[in-house]
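As you look at this complex, bear in mind that one protein chain is not there, while each of the others sits in place.
When the chains are written out, they are named A and B in that same order, and each has its own residue count from 1.
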Amino acid sequence: MSLNIRQLLAQFAGGLLFVTGAAVTGAVAAETIKKPTLIIAEHRSARLAALYSLEEVIEARVGVNLKIVEYPAPAQDYFTKLVTELRAGNAPDVFTIPRDLQLDDLAAAGYLADLSPAMQAWPGYRHLPELIKSLAKGSFDDRSYAVPSIVAIEQLYYRHDLLEKLAISTAQPQDWQDLLARARQIKTRTGQFPLLFPAGLTWGMGAYTEGYRYLLAGFSEYKLLDKQGRYRLAEDAPRQAFEFYQTLIREDLMPVKPLLNPEPWVIPKYEMFPKGQLMITTCGTWCRVFDWGANSRNPIANVEQAVGTWKIPSVDGSQPFVLASMVYAWAVNAQSRQRPLATQLALALGEVDVALAYAQKLGNVPARMDAKQHPQYAALGTLSEAHQQLPQARALRTTVGANVIMAGVARATEALLIGREDAEGAQQLLVNYVSSVLGDEAISKE
Amino acid sequence: MMQAQTHLEQATQKKAYLTLVAISFFCVIPFFWVLLAAFDPQATQFLSLPKELTAGHFYNLLVNESGVRWIFNSVLIVGLATLLTLVFAGFGGYALSRTSAWWKRPLLYAIILVRIVPPPALIVPVYKVMLWLNSAVNNVILTLTENVEQQILLSRIFSFVDGYLGLVLIHTAMQLPLAIWIMKTFFDAIPKDYEEAAALDGASQMQTVRRVLIPLALPGFAAAGLFAFINAWGDFLMPLMFTSSPELQTLPLGMFRAFLRVDAIDYGFLTALAVIYTLPAVIAFSFARKYLTQTFSGGVKG
Partner (left out) sequence: MTLSFETKRQLGYRLMMAPALLLMGAFIVFPAFYAFSLSLTNDALLGFAAKESSFVGLRNFTRLFGDPLFWNSLKVTLVFVIGSAVIGQFVLGFAAALCLQQPVKYKSIFNAIICLPNAVPEMVVGFLWISMYASGEYGTLNRIIAWFGIAPQQWLYTFPLFSIIIVNTWRGIAFSMILLTSGLAAIPKDIYEAARVDGATDKQIFLRITLPMMMPTIFLYLFISTVTTFAIFGLVYTLSRGGPANSTEILGIYIYNQSFTSFQLGYGAAVAVISLVVSMVLGLVYVRALKVEV
């Protein structure tokens, strides 16, 4: 026993003293400082650490007390808690929207404060690339609903070290055929899986964001939305994107079995890729930190050199591109009791020093281009390359119902994975699912 | 012949012991981990014999604000809900036992059916109802005071979503059907003569209830109260639906959310909390056990 009763009692008494003491000092502090308090939601330990490190700076900048409330770490738990609170009117004053394509659904529900006037007047606004500005707006009303902070640049990551050893070209693939040819070459030469595009039900929204979206964005003439904001799902491009999956699956170019597992990303990304059993995968800037970085589960030695990046090839041979996603943009609760002040806070969080602190911890890049002038910019290391690509990046604009599109793509790609449907059937499944949830009127008839 | 029979009996007895030991082993083994880890300074997710024992985790609960808060909230919410259940079920059970009005039988059948409704099937409509009540309450609060701090305090207490009142009432509503059933059964067993005698002495209906019936129905209150407490105390769904702010977190949800901090789970803290959380339920259950069979007649177990 490391404690006897007397020690225990002494510690207990100490604890009581501590509690009352804290209560008293707390009360005194509340008396002396009359600054207003704003509640801010944050989650995941890396993000919390970044926010705590900036807490005092931001408090001073806005002239408020921050009350940081920790939200559940898993993405789904965070979002559920946030949405139910927004609906009930007791959400925090300021919070983040994890991914840009969730913005429209939140804005359409009336949960987000319109920040347009404040954003226009904000000096930081003109440093944002046009693409990011547009992603921060509601697709249906063109109002700004979020203050962008950091961006994920997404492209293809491949084992540069292994391909060089095999004397397989590491040149940028120019179109889908080029990429497929490279994949077949890897397959015949090594017998390993060349390529991974996330798919299936258990990967959840990643089947769209980290897989299908890469392909759909490869049509330079195609947009996911028509002029009325309806989803163009019943057309050629979506079918051809499914056909690409079908080719990968039928020719055994992509690992299928691990994708049917729970946590489908674990085996291909954290095990097969580091072991060299998978050569190319879609991923974002965070991958070199979280997936294969020094502190990850199976680190790849010398990851910056060993893992190279390719831009995403287009279907028609037009310029290869990278995708940009506005992640964790700051938004203001439409029902906040202190909306003007909360808006000031959100803008303060959109400043470059905040973005840089988060970007480093999360392996993302700052949304603002003037970050380059900041003394901390050098700390980004190779991430700064990705930052340079931001102005030319593409994004696939979605609108209200994006969560349904994602669920539909997860179902459709699952059907392809298990061989229940061909590309055409998968497309039909997606169309049917979306119209059964959002109604026929959500699908473009043009 | 005699010997053969005892032999046979011994064999049966041996089989009985073996079966009982096997079942008991199955029942008890998951508890070892929580009981050991709660006193182990190096507690992990895995069962292991502690190298040294410490009461530090329990002490942490007392200084760690969230632990104290969760316990306090659970006790307050479940305590109030149990109390309300007893009051309303006492009245309701008595009325159902004594009345001979047309609504007696339909109501009794309705209560059986209500007890069968699976709570998960109610979450969507109940959530909507709670939202209405919530916005009504918050509108009233906004007219009462303009001070933001007071508004926040008032809405923490009286809100239906993320407020004490909502949780207390929803727990009460969920526990009422069984409690009414139990109370009605107990009142049925109390002869009407007592009340009639009291009534002849000029006591009002209320006085009769207070002076004569409540003392006689005490075991019924005990049973109804114990089951209401156990069920509300252990419930996970309602807190999951209707609490969100850290200040309002109760034990089940606080523990669950702490468990979601995948990269930083403090197993010592959580196991100690699990022990504290489980103890009242086990104690209440040991008292309630003898009433358990009496609750069956209404259809659904407590």
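One rule holds in what follows: a residue touches a chain if its C-beta (ideal position, glycine included) is under 8 Å from a C-beta of that chain, and two chains touch if they have at least 3 such contacts.
Note that the structure is a prediction, hence the values are computed from the model and not measured.
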Review point. Quick one: which shown chains sit in contact with the chain that's not drawn?
Key: A, B
Check your understanding: Which one, B:Pro41, B:Pro119 or B:Pro191, makes contact with the chain that was left out?
Key -> B:Pro119
**Study point:** Hidden partner interface residues of subunit B, rising order
**Key:** 12-13, 15-17, 19-20, 23-24, 26-34, 37, 45-48, 87-89, 91-92, 94-96, 98-99, 101, 105, 107-110, 112-114, 116-129, 169-170, 172-174, 176-177, 180, 205, 230, 233-237, 240, 251-253, 255-256, 259, 270, 274, 277-278, 281-282, 284-286, 289, 292-293, 296-297, 299-301
Review point. Given the full complex, what residues of subunit A touch the hidden partner chain?
Key: 76, 79-80, 83-84, 87, 104-106, 108-111, 201-202, 260-263, 400-401, 403, 407, 436-437, 439
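Definition applied: only the chains that are shown with their structure count from here on.
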**Study point:** Residue numbers on subunit B that touch subunit A, as the complex places them
**Key:** 41, 52-56, 59, 62-63, 65, 68, 127, 130-131, 134-135, 138, 148, 151, 155, 159, 161-162, 244-246, 257, 260-264
Study note, to complete from the structure: Given the complex, residues on subunit A that touch subunit B span 1-3, 8, 11-12, 15-16, 18-19, 36, 45, 69-70, 72-74, 77, 81, 84-85, 87-90, 337-338
